[in-house]
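The complex appears here minus one protein chain, its other protein chains still in place.
This part shows chain A:
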């Protein structure tokens, strides 16, 4: 995952070992241009991760620093075998990711197909559809929580009460916490999928489309036989990027449900926050962080491979 910084093997002159600055100055210019950004990224992102691994092997609660000790894999063992919250959060994470990625891809596909046709105000509709992704997640989540999901004063329940028979007025966040969080995630990420899929749709050659239309294909047949097969790579890209980014979203969870009721909407990244910042448990928080990264590595690896293929083709 982390590519180690290669040693800069400038050729030393035979008579003397040149100084560090001298060797640096003799590097090809390309390397010198890369160096500042590379060093920055290593220091700010890799160093903390190495420390996370180190802390994950220790018993260390900031409330009881005197009991700090090296405990090997105990934190992992505890989380995996004796912590029911961990298991629930692991299941929730899987459910959230699969549901949110799949549904936002599906909705994004619908959005993209809709605005991929000419109609009056197409530009405005596309802008409207993109907007949820631009809205700060904190603000969006609060709007959903109070103005839409609220059982008494929320618009959604006003709608269900006045349209559906029998005064249906569920407590969304209390009774369907996972569904509510997923709804907001899908609302936020469908525009992202739309943008990627739209780029894919617009790279289909017009001649091919014309040809099937001349043959009398309906809009559905054209979508099924031409658009969809062409999109598979864009769907993969959207799905993998979505997976990687949606795992990182904890603000909607914090704003909407605080992981509850109990831990019904707690995901692993959210649990890291709780362990470390609310119960001051550095060791277990770090161990959880490592586990989150290990889980992400699967999708990250797939994503890197796909990006590699895409670069080669471009």
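Observations
The rule is short, and it goes like this: a residue touches a chain if its C-beta (ideal position, glycine included) is under 8 Å from a C-beta of that chain, and two chains touch if they have at least 3 such contacts; residues count from 1.
In this text, contacts and distances are computed from a predicted model.
The chain that is not shown carries the UniProt protein name "Various polyols ABC transporter, permease protein 2", picked from "Various polyols ABC transporter, permease protein 2", "DNA-directed RNA polymerase subunit sigma-24", "MxaA protein" or "Threonine/serine exporter-like N-terminal domain-containing protein". Within the whole complex, the absent chain has one touching residue among A:137, A:177, A:239 or A:259, and that is A:137.
When the full complex is taken into account, the listed residue touching the unshown chain is A:199, out of A:94, A:164 or A:199. Considering the whole complex, the residue from A:57, A:105 or A:282 that touches the absent chain is A:282. In the full complex, chain A contacts the hidden chain through residues 1-3, 6, 28-34, 36-38, 40-41, 44-49, 51-52, 55, 65, 68, 110-111, 114-122, 124-140, 142-144, 146-148, 153, 155, 158, 162, 187, 190-192, 195-196, 198-206, 209, 213, 219, 230, 233-234, 237, 241, 244, 247-248, 250-251, 254-255, 268-269, 272-273, 276-277, 282, 285-286, 288-290, 292-293, 296, 300, 303-304, 307-308, 310-311, 313-314.
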